[in-house]
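Only a portion of the chains appears, each positioned as in the full assembly.
Letters A and B name the chains as they come in the text, with residue numbers starting at 1 for each one.
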Amino acid sequence: MHILAATQFTHAQLDLLFARAEELRNYTTPSQRKELTELHKGRQLCSLFYEPSTRTRLSFEAAAIKLGMGVVSTENAREFSSAAKGETIEDTIRVLDEYKFDIIVLRHHKTGTAAQAAHVSQTPIINAGDGKGEHPTQALLDAYTIYRQFGRLDNLHIVMGGDLANGRTVRSLAQLMSSYPNNRITFISVPELQIGEDIKATLRKNNTPFKETMDASAAFKTADVVYWTRLQKERLTNPAAIPEARFNIEPEILNHLPVHAIIMHPLPRVDEISPLVDSDPRAMYFEQAGNGLYIRMALLDQIITNIL
Amino acid sequence: MHILAATQFTHAQLDLLFARAEELRNYTTPSQRKELTELHKGRQLCSLFYEPSTRTRLSFEAAAIKLGMGVVSTENAREFSSAAKGETIEDTIRVLDEYKFDIIVLRHHKTGTAAQAAHVSQTPIINAGDGKGEHPTQALLDAYTIYRQFGRLDNLHIVMGGDLANGRTVRSLAQLMSSYPNNRITFISVPELQIGEDIKATLRKNNTPFKETMDASAAFKTADVVYWTRLQKERLTNPAAIPEARFNIEPEILNHLPVHAIIMHPLPRVDEISPLVDSDPRAMYFEQAGNGLYIRMALLDQIITNIL
């Protein structure tokens, strides 16, 4: 099965995926880790990255290697490959198909490329980000992080802040959470970076209550999950006009946050979360990144074993 | 043994190589593929690419990994390596020799570099393309593709078109086919891109009849193999003067082609073969690329086992 969008997963599939991720993270001793490399020995993964993404690529490749798969990799296919000579993505994929990989992980700068690739591919394609389009494993690891903390994906108040207009992760997670009952979302952003109308339409359709505000402190008071993102200043028409401090999480604001809440961030972060926050037990962003390893292991495993 | 040029192989060696490629392609089930990774476990391949070539590199590395070899890889040695500091290829190879790889796959932008490297190397070198020089595994996979289709490499009519002057693959294949009896070749190209006099001299010496023409339809009527290549317009002195359609294979011209014939192309293709041709059973170019995997597996295997 191709993995193109986070929305393609049923709730039952997510349950199975998260359960498998939990199992796989328990292979921790040297002998268990050795045993794990027998699991998919003889299988191969191809990393086909048309734009660099060290974190995503390394975690996919680490996941594959931990499961015993072989990996071949290119991290700058855009510049280096036949693409420069005018080859279509369809032709590239048809050739890779012939090399009999078990999975192709594709990152591309152009929205929709993963679907184009999947259309002609016999080999399962995992979309590792296509332009402003989808990045499903990021959404999965976000959901998995929430699930691990609360044991559920419903009945939660999610507060999202930062660049809501352009942030792929925020958009995906909002959609996913609205597919579960009794969640509500508070969006915190300047007018220029508010969440898109398409997402709001989805939330309304799913009866997920949401609010847009610039008052972070108030929103934090009842938050279960704070999901913060980088303000991409280069995309603002008038960066100077933005009250910057409002969008940076400093230790003081944590006084408003319940003890059971978690603070998430897709990383990299720059200064929108102070390093002083890192030692707070609610700061979950590094563990969240680590959950990406186990979600990707589970995903590779379930694709190979035809569970997905 | 170093693999520097397609012409170094005897017909008996090609027979053995093709037979091994056939065997290796039959490891298809998960347990067979797992078994295959035991074959050359403990062996290592080094990919040393001074210019990028995603397809060639990925297929060599996939071949190695499928046989259980470990792989270390650099895809931009020209820019990144000690070469930038003035190190000679001989010194680079002498160092790699000390790292005790079993095979070094070398791609270089300068003609003759593979031979230079082989001259000082204790480790078998495979030339994966050196400038306008040789690219032996491409010639091998081309010959293997013809062999698989016809069960022989003699008594065939090969029609070659495109950039015959600069196309390394066309030149190598013409030479190789002329070493077998009773082949004949038709070259289709504009005057500016005709096959070189050196190749014609080889064909005459080997008594291989050949013809140069611009009438593709007539040539196709008796073709067994159509080998088409990309017209590299940047190399033409007057691109506008060329009747372009004549060099693009469109579905219509296939009416002239025997049902038993095959259409080959080293890829990437741009528009010299219409995508509408892809679904024709005679279109063999993707399978041809795939044959590269098995030829490279067979080659690595026979180098390691000293058959080559």
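Here is the rule we go by: a contact is a pair of C-beta atoms (placed from the backbone, for glycine too) under 8 Å apart; a residue touches a chain by one contact, two chains touch by 3 or more.
A quick note: this is a predicted structure, and the numbers were derived from the prediction, not measured.
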How many copies of the chain make up the whole complex, given that 2 are shown? 3
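In this section, only the chains that are shown with their structure count from here on.
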Suppose each chain is reduced to the average of its Cα coordinates; what separation in Å results between chain A and chain B? 40
For chain A, which residues are in contact with chain B within the complex? 41-44, 46, 70-74, 76-77, 79-82, 85-87, 90-92, 94-101
Chain A-facing residues of chain B, complex: 30-31, 33-37, 52-55, 57-59, 61-62, 65-66, 71, 73, 75-76, 230, 267-270, 275, 286-287, 289-290, 293
